[in-house]
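Take a look at the following structure, please.
Note that this complex is displayed minus one protein chain, with the remaining chains in position.
The first chain written gets the first letter, and so on, giving A and B; residue counts start at 1 in each chain.
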Amino acid sequence: MTNDEILAKLREKYPKVVVDTPELIDFTVVVKSEALTEVATFLHDECRLDYLADVTAVDRPERFEVVYHLYSVKNQTPGPFVLKVYLEDKGNPKVASVTPIWRGANFQEREVYDLMGIAFEGHPNLKRILLWEGFPGHPLRKDFENRTFTFKELEPTRPKPPDW
Amino acid sequence: MLKTETITLNLGPQHPSTHGVFRLKLQLDGEAVRDLEPVMGYLHRGIEKLSEERTYVQVVPLTDRLDYVCSMTNNQAYAIAVEKMAGIEVPERAEYIRVIMAEFTRIINHLMAVGFLWNELGAYFTPVVYCFRERERVLDLFEMTCGSRMMCNYMRPGGVSVDLPEGFIPQAKKLNDHLKTFVDELDRLLSENEIFLSRAVNVGVLPADVAINASITGPMLRASGVLYDIRKVDHYSIYDRFDFEVPTCEHGDVWDRYYQHILEMYQSVRIIDQALDGIPQGEVMNKAAAKATRRPPEGEAYGRIESPKGELSFYVVSDGSGNPYRLRIRPPSMINLSALKEMCQGHKIQDIVIILGSVNLTMADLDR
Partner (left out) sequence: MSEEQLVEEQLKRNIFLTTVDAVYNWGRKCSVWPMAFGLACCAIEMIAAAAARYDFSRFGMEIMRPSPRQADLMIVAGTITHKMAPQVLRLYHQMAEPKYVLAMGSCATAGGPFPSYAVLQGIDELLPVDVYVPGCPPRPEALIEGFMKLHDKLMKQSIKTVPWYQKEPAR
């Protein structure tokens, strides 16, 4: 199934869910964040997009975007099917987790939570993965200025035994 | 009745057998492992944040240090992503050079994978020394071309940075012929070893549907029987012109993952042969590339390659200025670990160590 056919089937089944299809180099579809679980299940079961390559997030000035890149191993399609979700609420961003559908999203969603601060509801183990729990701030956000820390500055934020 | 508890054992960040700094918290019942939790991030260097302050060409040396064993293929993935986004064409001679370097990189990565797996099995350092002897010969070729053994900084968006020197092609041909016999020798020496067979067969089995669902790619996926190689699916670069097969194995246990590396080395040697015979003359860098990457148009692109460890891809977002707005690196090592719990069910500590060795991790790739 080509990407256009998948989009047509998606519009047929869930008419109000597609928000936008921007003109980008890869085929992109933007859906509403509340409908993410249904759309993801539909894409996995009916359209056989069984390989989730990437889960990532971009910090734009007015919103967060969560981006999913999907491929099909059974059909060996070349181009990615890019699924995007816009999160307008920058103070408390959250979206449903797709880990129950694609197990490979587990570590990637934890990384997005760690570095961007977006919470995923329904994730089995949402903890910080690359930095430790007390680290001040979420580094990949645009309002976090990149600077070097000394050992003493970060000392009070570290977990003390037996929590580590 | 006896009331027993599980012990928590910490296979800590510094350990002779974890490949770099990786920590596993194991729950043990005697010697059998009941549960495990990986803790990572001990080599997180913030490369994604650093690349937002640099120009597109200044990011290339940062990508070298991602998966430090295969630095050429990291550069290639980034170059492909930026070329897709900015619409840059690559000259033909540069494409041939890229294929030769990428396949040599695949060979050195697989040699190291085999060597370090045997380190875990207890053959402490003998296979490593054999494999490193050949790796040094390939690194001589790299040093001849780009000046550095490991951090090559060679493939840039638009081509490669310098042309091949005079004596490269004869030396590469000689080395390639030698590598054919060396891979045979390695196969004869290691594959049918009794101790290896009894320790590795049926250990850490990964079924095919679990592998696809857990987004696993690369030799691990093909060892479980799934025929998916991005060189054949995406037709990137000029891999269409070469005649090579994609081997797979059936069971998906540790032995199959090891043997997959040996089979892929045979195919790489084949590709290098064909590329060295057919390489044309010409220029090696597109002159318009420097201008195009100074201020590329707004947009985003996802460029992926079949790196020796799996699918390595870059998601580049540009906002029209000279720096990438967001650079996302999809790490094959981190995602290949997603199925660790399923693979380790019902095994003992010594099996965990070799299963981790067969996944072929590089920590800098996992943590970035």
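Just so we're on the same page, a residue touches a chain if its C-beta (ideal position, glycine included) is under 8 Å from a C-beta of that chain, and two chains touch if they have at least 3 such contacts.
Since we're looking at a predicted model, the values are computed, not measured.
Here the missing chain is touched by one residue of B:149, B:232 or B:348, and it is B:149. Panel shows subunit A; residues 130-132, 139, 144, 146-151, 154, 158 of it touch the chain omitted from the view.
In the full complex, subunit B makes contact with the omitted chain through residues 12-16, 20-21, 41-47, 49-50, 61-62, 65, 68-69, 128-129, 132-133, 135-136, 149-151, 363-364.
The criterion applied here is as follows: only the chains that are shown with their structure count from here on.
Mean C-alpha positions place subunit A and subunit B at a centre distance of 24 Å.
Contact residues of subunit A toward subunit B in the complex are 24-26, 50-54, 56, 58-59, 67, 69, 73, 76-78, 80, 82, 102-108, 111, 115, 129-132, 139-140, 146.
Listed in rising order, the residues of subunit B touching subunit A in the complex are 40-41, 44, 46, 48-50, 52-53, 84-85, 210, 212-216, 226, 228, 233-235, 299-302, 304, 311, 313, 315, 317, 325-326, 328, 330, 334-335, 337-339, 367.
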